[in-house]
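As you look at this complex, bear in mind that one protein chain is not there, while each of the others sits in place.
Order of writing sets the chain letters: A, B, C, D and E. Residues in each chain are counted from 1.
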Amino acid sequence: MPDSAISRSDLREFYEDVAACLDAEALADFPAFFTEDAKYQVISRENYDDGLEHAPIFCLGRAMIEDRITATVEAALYQPRSLRHFISGVRVVEAGADEVRTEANFLIVESLIEQEPQILMVGRYLDRVVREEGALRFRERTCVYDNYRIRTTLVIPV
Amino acid sequence: MPDSAISRSDLREFYEDVAACLDAEALADFPAFFTEDAKYQVISRENYDDGLEHAPIFCLGRAMIEDRITATVEAALYQPRSLRHFISGVRVVEAGADEVRTEANFLIVESLIEQEPQILMVGRYLDRVVREEGALRFRERTCVYDNYRIRTTLVIPV
Amino acid sequence: MPDSAISRSDLREFYEDVAACLDAEALADFPAFFTEDAKYQVISRENYDDGLEHAPIFCLGRAMIEDRITATVEAALYQPRSLRHFISGVRVVEAGADEVRTEANFLIVESLIEQEPQILMVGRYLDRVVREEGALRFRERTCVYDNYRIRTTLVIPV
Amino acid sequence: MTSTLLRNSTDRVWPAEGVTRVPAWIYSDPEIYAKELKVFHYGKTWNYVGLDCEVPEPNSFKRSWVGERPVIVTRDAAGEIHVVENRCAHRGSLLCWKNRGQAKDLTCPYHHWSYNLKGDLMGLPFLRGAQGKGGMPRDFDKSKNGLTKLRTAVRGGSIWATYSDDVPPLEEYLGPEILMRLDRLVSRRPLRLLGYSRQLVESNWKLYWENSRDPYHATLMHPFLSTFGILRTDGDYHSVPLQEGRHEYTYSHYDPELKNRSTEASKQIKSIRSDLEMKDKDVVTSVVDEFKDGMMGAFQVFPTILVQQYFNCLVVRHVIPKGVGAHELSWTYFGYEGDDARVNELRLKQSNLVGPAGFVSLEDSEVLSLMQPVVESCPDSVQVLEMGGHGTEAQATMMTETLIRAFYDFYRREMDL
Amino acid sequence: MTSTLLRNSTDRVWPAEGVTRVPAWIYSDPEIYAKELKVFHYGKTWNYVGLDCEVPEPNSFKRSWVGERPVIVTRDAAGEIHVVENRCAHRGSLLCWKNRGQAKDLTCPYHHWSYNLKGDLMGLPFLRGAQGKGGMPRDFDKSKNGLTKLRTAVRGGSIWATYSDDVPPLEEYLGPEILMRLDRLVSRRPLRLLGYSRQLVESNWKLYWENSRDPYHATLMHPFLSTFGILRTDGDYHSVPLQEGRHEYTYSHYDPELKNRSTEASKQIKSIRSDLEMKDKDVVTSVVDEFKDGMMGAFQVFPTILVQQYFNCLVVRHVIPKGVGAHELSWTYFGYEGDDARVNELRLKQSNLVGPAGFVSLEDSEVLSLMQPVVESCPDSVQVLEMGGHGTEAQATMMTETLIRAFYDFYRREMDL
Partner (left out) sequence: MTSTLLRNSTDRVWPAEGVTRVPAWIYSDPEIYAKELKVFHYGKTWNYVGLDCEVPEPNSFKRSWVGERPVIVTRDAAGEIHVVENRCAHRGSLLCWKNRGQAKDLTCPYHHWSYNLKGDLMGLPFLRGAQGKGGMPRDFDKSKNGLTKLRTAVRGGSIWATYSDDVPPLEEYLGPEILMRLDRLVSRRPLRLLGYSRQLVESNWKLYWENSRDPYHATLMHPFLSTFGILRTDGDYHSVPLQEGRHEYTYSHYDPELKNRSTEASKQIKSIRSDLEMKDKDVVTSVVDEFKDGMMGAFQVFPTILVQQYFNCLVVRHVIPKGVGAHELSWTYFGYEGDDARVNELRLKQSNLVGPAGFVSLEDSEVLSLMQPVVESCPDSVQVLEMGGHGTEAQATMMTETLIRAFYDFYRREMDL
């Protein structure tokens, strides 16, 4: 295939690298995974299935993603936590001319002081990925979480 | 390798596609992943290790798989749920002339209304996979779940 | 790449094979995944981040790994359990001349008699992998678990 | 949950209407639950604990439960069956950690006290100490330090236990109607174990107990039954309470033509769809009428089991309370020694009908687990039981709640409510 | 948790200082919690249950809660709003399993009893039995077996319910100040639903109730507010208790210059950083002053909601108790019919401010969930409420706890503590 093409294993590695960035709380590196006009949102399945637009995390453009990182790192207070992403089923649902529509399952396990580890979030990534300056980037990343409620707080992006 | 051969990454993608079908509750597409004479069962480790044949889901032949889908879709009542499969460790344990014996771990996380997400099932796939009409299919899929009990109900196949 | 080189997918399969060995409780086969001078430890993130050396499982050299297996198999008493590893994000963080430094996330789900399945451990592998006698082996495997406490007991290596 | 904590015994007044009403607090009040265990499971009842095919050879054992208490069912070297608490007489450690297996004796993991399969203490390490130090006092009497033994009874392939010396013998406790139905399934031929399905249902155990006495819901909530002609509300059906409501049985005759008949009653069931077919008919038809009586039925033995037969699928549902708000359903599927391959296959295939994933049972745990939070949040609400009238007599219909009324008639007497 | 079990009513003595002190046992004692539900949520209060845009067309429904009890909000064919318990009148099954949807009637999954959207029992299978067998008794009165109906009131786009016949009409219960603020947001134009965020906070519901009456913490614990100039302790601010503490409101006027001004007060806030900027100003500035009054504010209607506005982000926080040690925060975001694309985008973008991941709200659930184990382990410890003096009067500052004192003044009277 042409080296511009995006293989399933390229995508898996891309997804894993993004997750590793978040697990390491290297938040400053997160916006670089997105195109400048990217949409990034974390939305409940309840809203998504019902066509409701509200999302607890809603970013139009990389600038808003950068703003959220700034707010989280510089102007937020939260207890120490460890998050681990587990990603399964990365696959291409539609390969377009300049972008591929991809999906995967995510599971985020959270560990807090004095608590047993627990599932923070579980759901699907519904994404549009492009190759830009030789690297893969999200033109859109929609994280649809299945869990009915968010336990306590959502601080780190999904 | 001959293009008839089945690589580990072919298998991983096959497993992920099957899981995606179930997570999407696209149950009508499920039987097509099996050969006509396929055996499909979901059995507790307690029974499996003890050589007991009973399995909560027990299908001999694709017809019985189709029957279960019909019963589930047309004649069953259950609360709305979201299931996500997480699959790890897909591997070939024995490559035969016309089929490969494969294994993998599965984790199914269930999200229900008003509940925190929880582990519905965890265990191993013990499968026999063949290439038929250019596609991979299960000649046998035995889902051995570790969990001592099934919480509430098992509706969607594993 | 030279066939001595270690690819990301080689590593993923290696990680999955090691996990499969543990899930099958084929403990006798475990030491062979390590070099003779290997260090193997399971340490809490609390200690690791704080530069504290104590680790609940601490093995210097393959001999100590073999000793732990002997002790576990021949001289330990514990209730029957099923463990399943889920591994995500296997990746190379540094490729050296004779070894690669690699990382991955692990999730271990435990099933016990009369209990619902639960998360036993979640965390990161921080490893140094070499190719020896044609096979991949750990020169060092440090399992850093995030969970604040170990629930009940840690019997099987991580 | 907490809303019941404020209650005191004076709040616990049964509605004036009597057995046609059930107050929701009986499903969530921890004191009521504790009293039920004391009066029922640990009181004057016979508790089902297993089948003899689960301990097939001499020197074998299996774990079971009586109420919340763990017990061990053993078959000793002489082939005799015993039931003892799974609790060491020394310091109370759980004695047996395996579900099932072979063993000549039971040795405790904590200090290695060992018991024979009858539950007698046979030995303990350092009974007399060593080098003249330690050990048990001279007057320590091994015969007084055995496991707690339950009174045990065996009927055909079924095993029963009780803490009570006063409860009448098993046969009398079961009575002729239950005996006849029990014998039909477990006493004529040696049993063969097919396996287990274990299910955790997060509802009070009585919600399941009612549900399995409730023919009214069967064809409505389990559309599969009518859709595929297994059972229909207008079919021949009998609902029979026994011993003032303690036990009960129901039965019908399988009618292969049922599916194609349309009647006044069938029209009332929205959920019937006549256009659907199973491709593999083995699951939904009587292929081998092994009992030569065309009967399909179920019966309840208070307070532990519902025994049910669909065609060749034979299964015991063991209801094990796990706190006021949950119970385990332990399904034991069995056949007979010498079953031919075809009958065995039918049993396995037809097991798709009942169990945690059963075509005609999965709705039960869905409904009941969603019902528990409702009864907990509304402890003063009442259930209405008037289908089939206000009485507790046997009725020849599915359109009745007589079996549930009869149960609460019995329940109120025993619980003094 | 267990440490509260030993307590009996005589231990429950409020500290002598009165409303300037709060004893920690009110946050962990299950009997206090049960009494709160009885006196407040199931007593003489109006409970918020939803917005009319959640049931937009005739024949639609949504689920909600009053205290711990599940209810259904319906809009019938005639467009009228009703609130009924989500509990079948027959045997108590959860009636409606979906969050929201369209339906002409409500049919119970268990035995298919069906109700109209007013909650009246319309029919039930086999009412008269079949073939002369079964069915309900002749004297069974459908009109007496409907769903439990709650007294309902609608104000603008907001829907309210109560179990009490004695509580005054909604308008009177809310009072003029709340009515004015409520109408400003929900009564002038038809509402449009933007969506939900649901959050589980593992703390007693009152810790959240105080928190949202606590301007003192706002700029200190939420550094974002001052850092990006949305709100500052030295800004214009009003804290107003209503009806002897039952309800309250707070408000300030947005001041675009605030960020750049340094004052005596701002110097006291360590967490202010003036060097930070948002790249997308839409989130932190008033772009469209849709109410033409430059006001930003919030108000509480006891015992269920806090309504808050940040710029164009309009949201109702519904506090739903889930046991003594937890509550759900159900956030409903809304706009108006005919919002243009720009305003809609602003609402969605500004939703980043408040919610489970909100820049100015995420700290609340962090602090409160860590606080609950502390109050449980120290039931006899006391909170000190002296900021802004000892009184319960309205004050024109954020540096006060007057709203919390006013609440406990009210709470003690109602709870008789």
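In this section, contacts are C-beta pairs under 8 Å (C-beta built on N, C-alpha and C of every residue); 3 or more make two chains touch, one makes a residue touch a chain.
As the structure is a prediction and not an experimental result, all values here were calculated from the model.
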Chains shown that the absent chain touches, full complex: A, C, D, E
Touching residue (missing chain; options D:G18, D:P125, D:P169 or D:P256): D:P125
Option from D:M136, D:V343, D:A394 or D:L417 whose C-beta touches the chain left out: D:M136
Candidate in contact with the missing chain, chosen from D:R12, D:K44 or D:H90: D:H90
Touching residues (missing chain, whole complex) on chain C: 42-44, 46-47, 50, 52-61, 63-64, 66-68, 70-71, 74-79, 114, 148-155
Chain D residues that touch the omitted chain in the full complex: 30-31, 33-35, 37-38, 67-70, 85-87, 89-94, 97, 109-112, 125-126, 129-131, 133-137, 140, 145, 148, 323-324
Those residues of chain A which, in the complete complex, touch the missing chain: 77, 79-80, 113, 116
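Everything that follows uses one rule, which is that only the chains that are shown with their structure count from here on.
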Remotest chain, chain C as reference, centres from CA atoms: E
Comparison of C-D and A-E by number of C-beta pairs in contact, larger one: A-E
Residue-number overlap at the chain B/chain C interface, same or different (half cut): different
Most distant chain from chain A by Cα centroid: D
Distance between the centres, which are taken as Cα means, of chain D and chain A, whole angstrom: 48
Multi-chain contact residues (two or more partners), chain B: 9, 77, 79, 86, 88, 107, 113-114, 116, 118-119, 148-149, 151
Junction residues of chain E, two or more chains touched: 97, 99, 109, 200
Set of all touching chain pairs, with the criterion as stated earlier: A-B, A-C, A-E, B-C, B-D, B-E, C-D, D-E
